[in-house]
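Input: a single structure, listed below in structure tokens.
Only one protein chain is missing; all other protein chains are in place.
Letters A and B mark the chains in the order given here, with residues in each chain numbered from 1 onward.
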Amino acid sequence: MDEARPLVELTDATVRFGATVALDGVDFRMFAGEVHSLMGENGAGKSTLIKAITGVLAPDAGTLTIAGDRVTFASPHDAQDAGVSTVYQEIDLLPNLSVAENVLLGREPRRLGLIAHRTMRERAAEILADLGLAIDPASPLGIHSLAIQQLVAIARAISTDVKVLVLDEPTSSLDLDEVAELFRVIRELKQRGVAILFVSHFLDQVYEICDRITVLRDGRLVGEYLTTELLRIDLVQKMLGREVSFFKARERIEAAPEEQEAFLSARGVSSAGIAGADVDIAEGEVLGIAGLLGSGRTALARALTGVDRPTSGIIRLEQRDTRFDSPRKALSLGVVYSSENRRTEGLVGEMSIVQNIALALQAQKGALRRIAPARARELALSWVEALDIRPADIDTPVRHLSGGNQQKVMLARLLAISPRLLVLDEPTRGIDVGAKVEIQNLVGEMADNGLSVVFISAELEEVLRVGDRVAILRDGRIVETAASADLDVDSLMALVARPDLPEA
Amino acid sequence: MTLLKHRLFWPAAALVTLLAVNMIANPSFARISLRDGQLYGALIDILRQSAPLMLVALGMTIVIATRGIDLSVGAIMAVSGAVALTIIDGAGDANSWGTVMLAIGIAVLVALVLGAWNGLLVSVLGIQPIIATLVLMLAGRGAALLITDGFITTVNSSPLSYIASGYLLILPFAFFVWLAAVVVVGLVERRTALGMLTEAVGINPEASRLAGVRSRGIIWTAYILSGVLAGIAGVIYAANIKAADANAAGYLIELYAILAVVLGGTSLMGGKFSIAGTVIGVLTVQALESTILFLGVPPAQSPVFFAVVVVIVVLVQSPRVHRWGRLLGSRFGSSGGDGKMPPVATPEKQKEVVR
Partner (left out) sequence: MTAVESRPDTTPGVVAKISTFTSRHASVLPTFAAVAILICLLVGAELYFGNFLTPRNMSALLLDNAYLMILAVGMTFVIVTAGIDLSVGSVMAFTGIFGASLLASGVPAWIVVPAMLVAGALIGLLIGVLVQHFDVQPFIASLAGLFLARGLAFVVSLASIRVEDTSLLWLQSTRIRLGDWYVTPTGIIAILTVVVGAVVMHKTRFGRTVYAVGGSEQSARLMGLKVARAKVMVYVISGLCGGLAGLVLTAYSGAGYPRNGIGTELDVIAAVVIGGTLLTGGRGYVLGSMIGVFVYGTIKTIISFMGAEQSWTHIIVGALLLLFIVVQRAIVARSERGS
């Protein structure tokens, strides 16, 4: 290993999208024959950094060097030619074509101008055998499991002269055996001197396979560490960071939650991404959910609110068994969900503030009983005032609003139907500090008025501040539920980060 | 300036220009004469002849707003015309208003069922709208031919002639039919929340679902409406030619309707729709058709002109042409200081790019 000269070196890279800076003067390097991990929460700049290295986008500033040569990639194709191959999370292959074609398409062997299918199958089989993969090269890719598709994607990547292999969340849909298989391949490639960038939100896996870790937060470099020298808890702390807060501490409910009747209680709720979750939420209680990205926090929220239908488990609402087969049903019972993806799952971007606020209420009343425009405006104005939404012109299309104001519009929409339980999925993500504190305070006020709230956030301080109790999620399971008073950030962080014991 | 920015400005300007060119080229185009208390003239003809297209385009507007498309409208027209005329033909008295109204009622009911069928395929089975409505587009005409036994059923019926060319007060009856449809649909969409929820489903289906909107029902309603309106259009078309011609009825009308909707400023990507825009769009198509006739071009050749219009319209809406336009605009803006480009427009457009 040539310690002196990195194989990949990105210096002072900056990427802007309009007004937001996705990557701010970040340095990044990788050595030949190492497995390197890139860590950070949502919006830390991980995917932007990957895109900058793999030619998907060109940085606004900064230089990229590969094996000592300064390069600029105009396209992913350029990057591939320079030896940088990428395997994306949502596998970018062609399920309708054969495995062999997926490995070799674009470089397929030809005879007299026509594709020599037999030769191609043989060549593909060799490459696959290198990876220990004995599948029929002529079979269509789509019939294979995701794990195998992932390995086929890697086969394609290494069938060229690959120097750098970027694996973006390669294990998110693999089971334990499949992960082991993938790791075997990664180690083999490492032996060959390939530099591997392994991006994953599974800490266990990062610690198992990676030599070195680079941590990003809010588009900035936090630091680069040797895995062996970085404690897990320190890593989590570096990823999540800390910040000062202007949060108004609210009076906690005096009575212990156990003494209260639970408004909603869920037992053994499972769906894709969450398994066997037990949740109790009392009236007027805020339940914080803490967990890393991919720990199942969104899956839990969606399973509790009818957005995804749970595969098993029961949900009781005020002691009555309830089946949420659609968000509509849940809404009618006062259980509402605010998605973390405001743009794609929350707002109707082209519509005005009034229409967005009135949408859920209108949907509940049905298409034929229109809320009179004057009533809708009155409603919207009262919420605009109550939540201090800006601009106050309620005819503005919501896509022109800032993130914080968009979030408030979503809240107003849900609050307008007088819900009993509000499930907020990362309501403060990507919004400025002022708006963040406003929303935190608002959640407190709503709880004081008897509304139950589930509050999901990637920021542990926030979860602790807002939540009366905190449920800690790890790898799709609730590992502990504790009162916020009994936790501090450090102990919560330890719970969030602690590895599971290896399963039998 | 605000007038320029109104979403209906350009569609309306296109229509007015088209009419103006006609009037200048041929002053008789604008002539409207009053005979026996009834108005006649080229402009009145446009109002009368646009009835079938107007009805079909109205339904198409709502379907397109849900991100869908209904290719089967022409076939539904053929079926409803065939049903109505076969009933009238079979009945004893073709001149009885009762018979004709009953026949029309049944024809429209059949059209409603066909629309519901489309809606079922799209909203419940989740089949792509283009493909789902293709089935009926193909089979519908066959069914219409079966109803008429493969012949062109001709009927002489005074109530039907009235629908085709009669006058109510001083204007053609057919004009009042489409006007009534426009008013009713406009009222239903805008006086209930149907229009708003339809737009929400068209703009962001997932967000609408999470907000508790019954998108399945809304999409279904759109196809039923489209079917019913196509059914009425089919009856009017049959009345116009006094015959049920399963092959010619509504031939290519789906395409003209889509063109009219797009000309009226409703995007094919779904979402915000404008009924007034569609009215303008249909009148534009109809005026263009009249213009072509006026120029002495055989009607069969008119598709060439429409092809050109379609190409221009899609090019104007194409992102690439927008980019060229912006490039051109910024070049002029920097070198010549051309005051025509409002400075406000720039940040807005940038946002679009980011999005």
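Here is the rule we use: a residue touches a chain if its C-beta (ideal position, glycine included) is under 8 Å from a C-beta of that chain, and two chains touch if they have at least 3 such contacts.
What you are looking at is a predicted structure, and each value in this text was computed from that prediction instead of being measured.
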item	value
Of A:23, A:133 or A:189, the one touching the omitted chain in the full complex	A:133
Of A:53, A:93 or A:287, the one touching the omitted chain in the full complex	A:93
Contacting the left-out chain in the complete assembly, out of A:34, A:101 or A:340	A:101
Selected from A:34, A:181, A:280 or A:438 as touching the chain missing from the view	A:181
Touching the absent chain when the full complex is considered, from B:10, B:40 or B:305	B:305
Of B:8, B:91 or B:139, the one touching the omitted chain in the full complex	B:139
Hidden partner chain, residues of chain A it touches	76-77, 80, 92-98, 101, 105-106, 108, 110, 113-115, 117, 132-136, 138-140, 142-148, 151, 156, 178, 181
Residues belonging to chain B that touch the chain removed from view	69, 125-128, 130-132, 134-146, 149-150, 246-247, 251, 255, 258, 268, 298, 300-308, 310-311, 314-315, 318-321
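One rule holds for everything that comes next: only the chains that are shown with their structure count from here on.
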item	value
Cα-centroid distance, chain A relative to chain B, in whole angstrom	44
Chain A residues within the chain B interface of the complex	17-18, 307, 326-328, 331-332, 337, 339, 344-351, 355, 359-360, 362-371, 399-400, 413
Partner chain A, residues of chain B touching it in the complex	191-194, 196-197, 199-200, 203-204, 206-214, 217-218, 221, 271-272, 350-351, 354-355
